[in-house]
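Dropping a structure here in structure tokens format, bear with me for questions.
The complex is shown incomplete by one protein chain, all other protein chains being positioned as in the whole.
Take a look at chain A:
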Amino acid sequence: MKPTSILKYFAASICIATTLAISVTTNKDDVEGFFAKNKSKSGHTNNWAVLVCTSRFWFNYRHIANTLSMYRTVKRLGIPDSNIIMMLADDVACNSRNIFPATVYNNRGRHLDLYGENVEVDYRGYEVTVENFIRLLTGRVAKETPRSKRLLTDDQSNILIFMTGHGGEEFLKFQDAEEISAHDLGDAFQQMYEKKRYNEILFMIDTCQANTMYSKIHSPNIVATGSSKLNESSYSHHDDPDIGVAVIDRFTYYVLEVLEKVNMQSKATLKDLFDTYDYNLLQSTPGVRSDLFFRPLDEVLLTDFFGNVQNVELTESKEVNNSLTETDPALIDSEPMFIEDPQAEIASSPKQSASWIQEQSHTFEIGNPDQSQTWRYVAFAVLSVAMGSALIAGSSLV
């Protein structure tokens, strides 16, 4: 065989061998890291929330307020309406006994109208049933169920499930007509696990004897928290004398106190939340069940469940930026162009000035309009003149 063909075959085999070697020895972390940009450390890529209020009637105003407060919180932290399933009896805002019609408040001061604009209730009134709830969770809904009433999660979804109402030992009363037991709940979660419908679940329940409700869960990656243990009641926080009924429950009130300080960039963890539980304030013993959860609770961010995965980092101020750039190298490029304090600029680190210069180079130059173009044009003009004269000369010859 000719030496050139031998060389060609040799080169080809070297290429194939290197490709195989690379593919075999690639670090799994490199591959995972390729997807890590869109995944958090917990491995979820989207967030869902199922917020269920199982009571109806005017005197259960506070349960509707609990659920709507949670709705507002998760929306504020980034979960869109399309990823929130809210089940409410919804007979409170327009109840004839409501002296502030079309409003729901969770506070005596009536600062925030929870019901005002932009509320999407997916299951309302008599649609809030045990069967609908379990069908929603397991995905075995009727064919004609609209998209807004389906839980379209996948195995990379983190789900927050919040339930409130009247409960007892291992049961929860639905709309004064039926009840769901802790076994049903555990089975529903197991079905979700088998159908790979969640990555992690935070199950939060605010009822009497709430902790019994999560005692029968047996699927992995679920962390549960309840407001009171067996034989204990959960209490309401305060009532509004004008409305006439209690407007918020204690457990939800103190959880909201923590969540109100959380924003989309917050690094607060579940452990921080659970550490704020105080029997003196709640007047009941809240519980946490984390034996089925494989990540340590001090590494689980609150925004893993209450917020949404997002690829946009919001910067509010330069100070916030600084604290974040130390931890996340991806944020260095989002240095704001406009620097308010010139003193701070002079005193800033060389790294910041380097990125400032780097920002400068992204101007509107789309090429380099320098001499090469005019040189090319001059050559072109000379050649065209030459061609023209050749034509004139040729026309007299031919």
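The criterion applied here is as follows: a residue touches a chain if its C-beta (ideal position, glycine included) is under 8 Å from a C-beta of that chain, and two chains touch if they have at least 3 such contacts; residues count from 1.
Everything below uses one rule, namely that contacts and distances are computed from a predicted model.
Name the omitted chain as UniProt records it, choosing among "ALA-interacting subunit", "FAD-binding FR-type domain-containing protein", "PIG-U-domain-containing protein" or "Aspartoacylase".
Protein name of the absent chain (UniProt record): "PIG-U-domain-containing protein".
To test your reading of the contact rule: which positions on chain A touch the chain that is missing from view?
The missing chain touches chain A at positions 365-370, 372-373, 376-377, 379-381, 383-384, 387, 391-392, 394-395, 397-398.
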